[in-house]
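Shown here: the complex without one of its protein chains, the others still in place.
Showing chain A:
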Amino acid sequence: MAFAWKAAGVSYNKYLSIAAQAIRKSLKEQARATAERRSQMELKVSRWENGKQGEAKYLGTTQQA
């Protein structure tokens, strides 16, 4: 049934991320470790004023608990 997920309010972008996540989790041990390391990201933000870096604010990580 095509587009069943779309009717339920899931965007294609979301569909892709769910599918990719499912694939990564289904891999054999070695490939899975590599794939999951790749999807790890962290985000920090800080404002620059007068040529000086302000305080860095940590916005989180994609790493799953």
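Everything below uses one rule, namely that contacts are C-beta pairs under 8 Å (C-beta built on N, C-alpha and C of every residue); 3 or more make two chains touch, one makes a residue touch a chain; residues count from 1.
Methods note: contacts and distances are computed from a predicted model.
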Could you tell me which of "Leucine rich repeat domain protein", "non-specific serine/threonine protein kinase", "ATP synthase subunit delta, mitochondrial" or "Coatomer subunit gamma" is the UniProt name of the chain missing from the displayed complex?
"ATP synthase subunit delta, mitochondrial"
One chain isn't shown here. Among A:K25, A:K44 or A:K57, which residue touches it?
A:K25
Residue positions on chain A contacting the omitted chain are 2-5, 8-10, 12, 14-20, 22-29, 31-32, 35, 38
